[in-house]
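As you look at this complex, bear in mind that one protein chain is not there, while each of the others sits in place.
Labels for the chains are A and B, by order of writing; each one numbers its residues from 1.
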Amino acid sequence: MGKTIRIDAKGVHYTPLNIMLREAVADGVKEIILDNVLGQRFIGNGLRGDDVSIKINGVAGGDLAMFMSGPEIIVNGNCDHAPGNTMDSGRIIIHGSAGDATAHSMRGGEVYVRDNIGYRGGIHMKEYQEKRPVLVVGGTARAFLGEYMAGGLLIVLGLNSLFPVNERGVGSGIHGGKIILRGDIDESKLGIGAKKEKLKVEDLEEIRPYIKKFSKYFGLNSEELLKSEFTKIIPASSRPFANKYCWE
Amino acid sequence: MTIGSTPVKFKITIDNEQCMLCERCIENCSYGVFRREGQKIIPDSRKCTACHRCMAMCPRDAITMQEKPNDYRSHPVWTREAREAIYNQAKTGRIILSGMGNAADYPIIFDRLVLDACQVTNPSIDPLREPMELRTYIGKKPRRVKVSKKGSGDYNLETKLAPNLKLETPIMIGHMSYGAISLNAQLSMAKAVSEVGTFMGTGEGGLHKDLYPYQNNMIVQVASGRFGVDINYLERGAAIEIKVGQGAKPGIGGHLPGEKVSEDVSKTRMIPLHSDAISPAPHHDIYSIEDLAQLVRSLKEATEWKKPVFVKIAAVHHAPAIAAGIARSSADAVVVDGFRGGTGAAPRVFRDNVGIPIEAAVAAVDEKLRDQGVRNEISVIASGGIRDSADLTKTIALGADAVYIGTAALVAMGCRVCGSCYRGLCPWGIATQRQDLVDRLNPDEASHNVANLINGWTLELAELMGAAGINSIESLRGNRDRLRGYMLDEGIMKVLDVKMVGA
Partner (left out) sequence: MCGIISVIDRSKNYMDGGAIKNALALMNERGSGEGAGYAVYGAYPDYKDYYALHVFYDNIVEPKEAVEELLEKWGKIEYAEEIPTYEQDRLRKQHIPWRYFFKPDIRLLAGTCSPEEDAIINIVNKVNTEIKGALIFSSGKDIGVFKASGWPEDVANFYRIEDYEGYIWMGHNRYPTNTSGWWGGAHPFNLLNWSVIHNGEITSYGTNRRYIESFGYKCTMKTDTEVVAYLADLLGRRHELPEELSVKALAPPFWDDIDRMSENERDLHTALRMAYGGALMNGPFAIVIAKPEGIVGFTDRIKLRPMIAAESGDRLYISSEEAAIRTMEQNLDRVWMPSAGEPVIGMVRR
């Protein structure tokens, strides 16, 4: 076990807070606990480090772990907009809900949200070679889920609700990756370029490790969860807008 | 021979190296330009109207056309057109007829208006990914909505809505009558509007029975000649339009020559075969605004208040005041037709000199209706020289609810704007009643072309709106803040109520 430090973030601006984080990581600290966080943005922004864990107690502000490459962040509370924005690798575990554009343009790593996410969750998630981002949401998502999605895996479990997502524009413009919903979704909620399919065995195998992790983090029974009915949403085409243009 | 012949307008040359003597040009030219002499095709350039039919059908690209091969001595005042009009009238002593819209060299205001787009402070919207609403209702709107609360806590609508036309895109096709154009041309457009969810006008030519399947997307017209008008016709239309005037020839009536009144045309218009169909200049039951209100009400009574009634006027100097008068009647929409509106035939002097441009007319009409607090209750349809989706977008931003296109729809069916519609020999099968020519236009194919055009413009409109951060057409309508004037004078910008670029 490495070193652990505790920082009282009450009233501390995000810039000094991030300086403290970076210095601690440079000093070889492996576990950092931030208490009394209230709305500070950019926590862990661009932070590197593969075996570093940061615990946030409080409400994390926008763009949590943006560009982050490596560390794990656990939030005991809700997050504002876009946690995991353009995140490179590492993990965010949110014991609460997250705001709009969660995992926006995420390139790699994993984001687990126990409760709900806002609008445009997983918008433009993308994958390249070995980098494949994963977003798992325990509660519900809002409209435009996985909009413009170009890669990665987006799972919404819809625990404690009738539908995992019951708003418009799901997968609108999706041209890569897949969205897995526990339960079903009405066709009218799908966006342009998205199509609904039954889950295949290999899809179930693909989500299994992430459902297991999710269950471990939030104290659920993964085997029970995996017995659920799932729906898969994938691109109807990798070039959804190909028919839009003609040459002069 | 005092005057002699004037120089040919177009010179046709055949590249004999390329020509394979297939004679398609001879078959296709309804004006008789081509003949074969031995191993050569010989053109008679003087007959050419620049309709391009020959070139379009030539498999070898062997035909070249040159416009105005012979110059007059140049003179800034005594232009070629001015001189040739004089020769013409000196020979005939008559009124010069011309086709298509205004050909005078007026600056086009549309080309000096630029649109806006979002950067940073609000996001532009991708119209294919996010919702983009172009649905437009044409008709009378309530000034306010009244509701009552039901026991269940829901609200009950107390306001009664007047019938409206529901458009999926704010582009309609204006009135071009059977007679002026062919049945196949009307059929093509009717299929297209039904497919894309919009409407077209019948013109003052009645409704041919072949168009009955599309009647739910057709606006029937009542003009001063009342041709083809009976209760059956009125009831078939989705809406009824009273045509008071037309942008191409404000203040005058129309005249379909007897030779165009074929058997079918005569049946549809309900007039004797080969007799002239003359539409008087005014409606002889409308000599003042209150008479118009009477006709509107009469049409509504006859159709049990189930149909919206439009009133179409030419954009003239007092168009705003006239529109305000129309708004006070029971009319549901006012159509304003600008001075660049097309026509099959109009006296040249009218076409080129009477009326005002649609840009200014729409802005002024919209403004006047707002001043009087009634703009929201009546729809404004603009027409006359709308060439592309940019003109469409600018027209709506200036204050129109929707546009009528005319020439653009004909061009989508092959029309080359040669302006010889009044001769009835249209080689594209559009402005003709000659069966062999009409047969050239295949309604199944041409309807796709017209639908494609409307769809293409609709996509572009959606893109332009999305770029401006607008996802519903209501928010573009009258949104002149999203326009700027480029090299427009202050007076015009005041009329348009737009700022200049940079401001």
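Keep this in mind: a contact is a pair of C-beta atoms (placed from the backbone, for glycine too) under 8 Å apart; a residue touches a chain by one contact, two chains touch by 3 or more.
Predicted model only: the values in this text are computed from it and were never measured.
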| item | value |
| --- | --- |
| Interface partners of the hidden chain - shown chains only, full complex considered | A, B |
| Hidden-chain contact residue, picked from the options B:Ile3, B:Ala104 or B:Leu157 | B:Leu157 |
| Sole contact to the chain not displayed, among A:Gly44, A:Gly61, A:Gly122 or A:Pro235 | A:Gly61 |
| Residue touching the undisplayed chain, where the options are B:Pro59, B:Pro107 or B:Pro123 | B:Pro123 |
| Residue in contact with the excluded chain [from A:Gly99, A:Gly152, A:Gly193 or A:Pro240] | A:Gly99 |
| Absent-chain interface as seen on chain A, which is shown | 38-39, 41, 59, 61, 78, 80-81, 97, 99-100, 116, 118-120, 142-144, 167-168, 188 |
| Hidden partner interface residues of chain B, rising order | 118, 121-123, 125, 130-131, 133, 135, 137, 141-147, 149, 154-157, 159, 161, 164, 370-371, 373, 375-376, 468-472, 474-482 |
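The working rule: only the chains that are shown with their structure count from here on.
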| item | value |
| --- | --- |
| Averaged-CA centre spacing for the pair chain B and chain A, given as whole angstrom | 53 |
| Chain A-facing residues of chain B, complex | 126, 128-131, 459 |
| Contacting residues of chain A [partner chain B, same complex] | 144, 147-148, 168-169, 172-173, 191-193, 240-241, 244 |
